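And then subunit A:
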Amino acid sequence: MAELKGRVRIATNVCKGCGLCTVACPVDIMVFNGNSVNLKGYQPPTITEPAKCTGCGNCAQMCPDSALTVERFTSKKEDPACLKA
Partner candidate 1 sequence: MSVIFAKSKGLTDQETHYCPGCTHGIIQRLVAEVLEELGLLGDTIGCAAVGCSILTYNYLNIDMIESAHGRAPAVATGAKRVHPNKTVFTYQGDGDLASIGTAEIVHVAHRGEKITTIFVNNAIYGMTGGQMAPTTLPGQKVTTAPGGRDVAHSGMPLKVSEMIAQIPGAVYVERVSVHNPRAVRHAKKAIRKGFEYQMAGKGFSLIEVLSTCPTGWGLSPVDSLTWLQENMIPYYPLGVFKTPEEAK
Partner candidate 2 sequence: MPKSLMKGNEALALAAIKGGCSHFFGYPITPQNEIPEFLARELPKAGGVFLQAESELAAINMVYGAAATGGRAMTSSSSPGIALMQEGMSSLAAAELPSVIVNVQRGGPGIGTIQPSQADYYQMTRGGGNGDYRILSFAPATVQEGAEMMMAAFDLADFYRTPVFIVSDGMLGQMMEPVEFPERPLRTLPEKSWAAVGHGGSRKPNTIKTLVLDPGLLEQKNLRLQEKFTRIAATESRFENYRTDEAELVLCAYGSTARIVKNSIDLLAEEGIKAGLIRPQTLWPFPSSAFQQLPPTCRTILTVEMSCGQMVDDVRLAVNGRLPVAFYGRSGGIIPVPEEIVAHIKVLLGRV
Partner candidate 3 sequence: MINERILCAGFGGQGVMSIGQLLAYAGMLEDKHVTWLPSYGPEMRGGTAYCSVVVSDKPVGSPIVTGNATCVIVMNLPSLLKFEASVKPGGLLLINSSLIDKPVDRQDIEVYGILANELAVKCGIPRAANMVMLGAYLALAGPVRIESIALAFKKVFGAKAERLLDPNIQALHLGAEAVTGLRQQSIAA
């Protein structure tokens, strides 16, 4: 598995499904795939290939609802399993 650079967590129930994060992502991993609907009835984005995340934070900069938290890994020791949480 490739070395992880960053990780995005989505507060899915805060999301309004506007999609501004999807066009902000430089590696195009935030997408709407129609798989989920949140409590408010909006469709939050899905991260298709977490391994590609660079932790740049662009998605969070564009989120009007502060629904995203972004971490960047500076060391190999971080546990990639957390991504699934």
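Here is the rule we go by: a residue touches a chain if its C-beta (ideal position, glycine included) is under 8 Å from a C-beta of that chain, and two chains touch if they have at least 3 such contacts; residues count from 1.
Regarding candidate selection, all candidates are chains of the complex that A comes from, given by their letters.
No experiment lies behind these values; they were computed from the predicted model shown.
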Candidate touching subunit A in this complex, from 1, 2 or 3: 1
For the subunit A and candidate 1 complex, residues of the former touching the latter: 6, 14, 16-20, 22-24, 42, 55-58, 60-66, 68-75, 78
